[in-house]
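A selection of the complex's chains, in situ.
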Amino acid sequence: MIAGITLEAVALVRGGRTLFEGLNARVGSGRALTVTGPNGAGKTSLLRAIAGLVRLASGRIAFEGSADPAEARRFHSHLVGHQDGLKSARTANDELLFQARWCGATRQAALAAAERLGLAPHLALDVRRLSAGQKRRLALARLLAAPRALWLLDEALAPLDAGGRALMGEIMAEHVAAGGLIIAAAHDPLPIAADTLDLGR
Amino acid sequence: MISGFANPHRFMSFSRWAAPTLALIAAALLALGLWLGLSAPPDYQQGETVRIMFVHVPAAWTAMLAYLCLGGASFASLVFRHAVADAAASAAAPLGAAFTAAALITGSLWGKPMWGTWWAWGDSRLVSVLVLFLLFVGYIALRASIEDEGKAARAAEILALVGLINLPVIKFSVDWWNTLHQGESIFRAGGPLIAPVYLIPLMLTGAGYSAAFAALWLTRTRMEVRRRRSLGLALRAAR
Amino acid sequence: MSGLGVLLRRELSLTWGAGGGPLLSVGFLIAATVLFPLSLGSAAQILGAVAAGLVWVLLALASLLSLERLFARDFEDGALDIIALGPLPLEASCAVKCLAAWLTNGAPLALASPLAAVALGEPVGAVPLIVLTAALGSLAFVFVGGIGAALSLVSRGGALLQTLIVLPLLIPPVIFGAAAVFAWTHGLAWTPGLALLAAYALAAIGLGPIAMAGACRNALG
């Protein structure tokens, strides 16, 4: 479990350029945080740093409620980024089941998630044929299928239609209500109440 | 004639009686040809093994015929957009592969007693047939690896036509290469000069094989058309 | 179902669906085998002497062909993020990917290689040894080739660069394997070659994944 995340004096450097330094923030369980900022501010980099994919230039990221951060990242957090990580040559169903099971979900849970996200009619199609929004819904399905405390969403709602965004609003609200954490990079306001961390320069 | 097939319904009603008729003709021709062939005296140099010729050579001929049909059907489908053509093409490929395999196997079965080897790179006919087999396999593999029916059809058509253009070139190049450094002339054993006792049954079995192929082709095409109908696919995917 | 099984199944179906699969490997081997004798023309009779070598070169090239995009696809479409964040340590995931690549391409190629070898004039009796060496060899190829595949993620180089990185590492297995077959056909002691080949394959399996994981992390970070 992850009870909270604390960023202490975090600094990120990409390709020799310092994106930001001395960044402090805390997200407790049951809270959502919107990371805003102009293009290139470092939102994606920050989320990937929290996920442990990008190295910090300085500062530290602490996961409360779990001794070892690696374990917190492996088993208690989801990252949905700009890319959907789907194989265009496989069927939506195969990809759904892989992503869900890989995160430890059961087949039933995965199908239920797809059902709720309105993917049921498209599961037989090759991913290549899905529309942008359908692909994103497929990528989001693992959030529902494999319950994990921390959701890192990088502009995850952008390709969704109005209905989809409302639905994700519901889902995110439920997650937070259940004591989950959400850190979302976004250009449009999130569909749920959230604190804001602005990386704007 | 071909345009008659453009309309699926006319094709189905035509092939309903055409297929079985051809099957009967094939059976008759093959029976007669094989009977003559087996009753013919053993060859003075090849002995009994000469009889393999009656299954081998027609197989090889039919294999080539099959690729012509594949190419023709693909052409009709690509250029004239004949509704049934693509189904026919996809139906022809596995048959062609089968006949080619038969030619290869009987051929090398023949080669063992004749040349003392299963395989001889020196003989252009062997090589051309092997290449023909590769063309069929490639076509089938490509088609199998595409899941969108419409796109699969298009891609397969293009490949088949490219292969059709290349096949004669390949055969020519192989022949030419082997004559250039005239080695292995022994391998031409049994070449063109064949005694009538063998020639007649050979012709009969040849005709029989072709008829059999035609019958199978029509049947498989019918099956393909039905499959697509059952899938509710527009026979000619939206172009 | 354990993470390991999940990933393995996915990789298998991926490589199987995409260009892998026995039919293709065999087809490739045959097609490439045809080119040699044709290009040799009248030299064909001496094919037998070079058969073993040819088969090994084909094996190596086929493995490289099938390995080129082992990590690149997942890197470009973001799936590598998901894999890196999954339940398995990245080293294990890399090993699984390689194993799958071997099962779908290396192993079928190994089973098919006698076809090519015999077609090119190897004695039929050598078949079991050929299969064994080919299997071990392709295993080594995969786990060494994977390193190249991972390294070329950050570089701009494509298949050819990868081939360059990897080929030197492929030389030992080729020598050992070919030596074993050669020794057998000439009635010499063939066990040393086989043993060396096996040792090399084991080493590759042990060390390869570590290098791959490092390269992948570097590419993601």
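In this document, chain identifiers A, B and C correspond to the written order of the chains, with residue numbering beginning at 1 in each.
Convention: a contact is a pair of C-beta atoms (placed from the backbone, for glycine too) under 8 Å apart; a residue touches a chain by one contact, two chains touch by 3 or more.
Computed from a prediction, not measured in an experiment: that's the story for all the values here.
Trainee: Jot down the chain formula for the full complex, using the labels you see.
Mentor: A x2, B x1, C x2
Keep this in mind: only the chains that are shown with their structure count from here on.
Trainee: Averaged over CA atoms, how far is the centre of chain A from the centre of chain C? Could you give it in whole Å?
Mentor: 37
Trainee: So, what's the distance in Å between the C-alpha centres of chain B and chain A?
Mentor: Their C-alpha centroids are separated by 56 Å.
Trainee: Where in chain A do residues touch two or more other chains at once?
Mentor: Correct list: empty.
Trainee: Hey, which residues of chain B end up touching chain C in the complex?
Mentor: Residue positions touching the partner: 119, 121-122, 127, 130-131, 134, 137-138, 141, 145, 174, 177-178, 180-181, 183.
Trainee: Which residues, counting only chain A, touch chain C once they are in their complex?
Mentor: That would be residues 48, 51-55, 73-75, 77, 79, 81-90, 94, 98-99, 101-104 of chain A.
Trainee: If we count contacts the way the header does, which residues on chain C are in touch with chain A in the complex?
Mentor: Chain C reaches chain A through residues 1, 3, 6-7, 9-10, 13-14, 17-18, 73-74, 77-87, 220-221.
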